[in-house]
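Got a structure for you, questions after.
One chain of protein is taken out of this complex; the other chains stay put.
Labels run A, B and C following the written order; every chain starts at residue 1.
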Amino acid sequence: MSSEIPFTLRVRYGDTDQMGVVYYANYLYWFEVGRTEFCRAFGKSYADWEAEGVFLPVVESHCRYRHPARYEDQITVYTKIGEMKSSSVVFECRIEREPDRKPIASGWTRHAFVDRKGKILRGDNPLRRWIETLGE
Amino acid sequence: MSSEIPFTLRVRYGDTDQMGVVYYANYLYWFEVGRTEFCRAFGKSYADWEAEGVFLPVVESHCRYRHPARYEDQITVYTKIGEMKSSSVVFECRIEREPDRKPIASGWTRHAFVDRKGKILRGDNPLRRWIETLGE
Amino acid sequence: MSSEIPFTLRVRYGDTDQMGVVYYANYLYWFEVGRTEFCRAFGKSYADWEAEGVFLPVVESHCRYRHPARYEDQITVYTKIGEMKSSSVVFECRIEREPDRKPIASGWTRHAFVDRKGKILRGDNPLRRWIETLGE
Partner (left out) sequence: MSSEIPFTLRVRYGDTDQMGVVYYANYLYWFEVGRTEFCRAFGKSYADWEAEGVFLPVVESHCRYRHPARYEDQITVYTKIGEMKSSSVVFECRIEREPDRKPIASGWTRHAFVDRKGKILRGDNPLRRWIETLGE
């Protein structure tokens, strides 16, 4: 559907564990940064959507760890929209190491559309409409 | 295959995010605690296995977030062994809230058997043999 | 002033970094767990205080790292109340390794009393009164 938006960051010391590579939970932080920058790239921050009362809690996550990332590695997170349903949307992510473009990880997160009280928004809502326009 | 091993912990303030619930990456920390306690319950810590030169890096993770966990919630992580292949093993996890046993999340992680240098161990190795005995 | 409240926990794999020891920021999580369990030990959880509209954001932190903690170490966090001023209170923490009681770290955090909107509460407030009774 949508374009793929890249965002580059550097691995922190605190992201590693005693195996000398990045701890596996930290990839989910990077996926989140990818989603944040995806929205920013299209002109409306996720913080703004929350201020308007639409939230995107994660309901499912998946990650394949292909090659370990290490301290001071520069990596790029590529994010795009995947499947969208009536009440959920998927963000797809892949991570490459710079400058050799080695694939580091790939995965996706599925998010429900919910209101301020956590009630699922089925069918239409402003954030869902906005995401639909990104693929056009 | 194996029995399911429970471990109970309490949600920390720092585990939450501005949505007022536990940030999604923290569930992978809990899955890790579940695996650690699983090994301990069967009498040999994962630290010991690393000392003997067998490592279990995560190669894939999956999580379904069913109901949000909140600060000071007491939760139990139930862990068991899933599918084992020649060079990998799956740990399956589910998380319940105490005392109402509300399902909070479920998921799994797949791990490669590797040696100290990160080389994949195919076929037999002491840790793989040990895991096999747990289901008998 | 108050008694020292102990809480024991086990170091997670994800708490370590590539130096093979616990990453220094994680000690501040342990201090937080110590504060949470301190309040619980005296019969009123910090979550309850927030529900009543008194918050304790950290305004200063200090930690001395004496001996590294490692994966699977069992550690005890000892927490007590330190200096209390008109609009702030100090929690003092020290961490020992079990069972040899090796000193791992010590430090303190200073917290402002603030209301739901972040406004500093000077002078009297219910949480401040409650803390004062703990030392009696």
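The rule is short, and it goes like this: contacts are C-beta pairs under 8 Å (C-beta built on N, C-alpha and C of every residue); 3 or more make two chains touch, one makes a residue touch a chain.
Computed from a predicted structure; not experimentally measured.
Note that of B:F7, B:Y27 or B:Y71, the residue touching the chain absent from this view is B:Y71.
When the omitted chain is restored, the residue from A:E4, A:E52 or A:E72 that touches it is A:E72.
By the touch rule set out above, chain C reaches the unshown chain at residues 19, 21, 24-26, 28-29, 32, 55, 57-65, 68, 109, 118. The missing chain lies against chain B, touching residues 13-14, 16-21, 23, 25, 71. Chain A meets the missing chain through residues 10, 12-14, 28-29, 32-33, 36, 45-47, 71-72.
Please note the rule applied: only the chains that are shown with their structure count from here on.
Rotation angle, chain A onto chain B, C-alpha superposition: 180 degrees, expressed as a multiple of 5.
Computed from the mean C-alpha positions, the centre of chain A lies at a distance of 33 Å from the centre of chain C.
We define each chain's centre as the mean of its Cα atoms; on that basis chain A and chain B are separated by 23 Å. Separating the CA-averaged centres of chain B and chain C is a span of 28 Å. Residue positions of chain C with contacts to 2 or more other chains are 13-14, 71.
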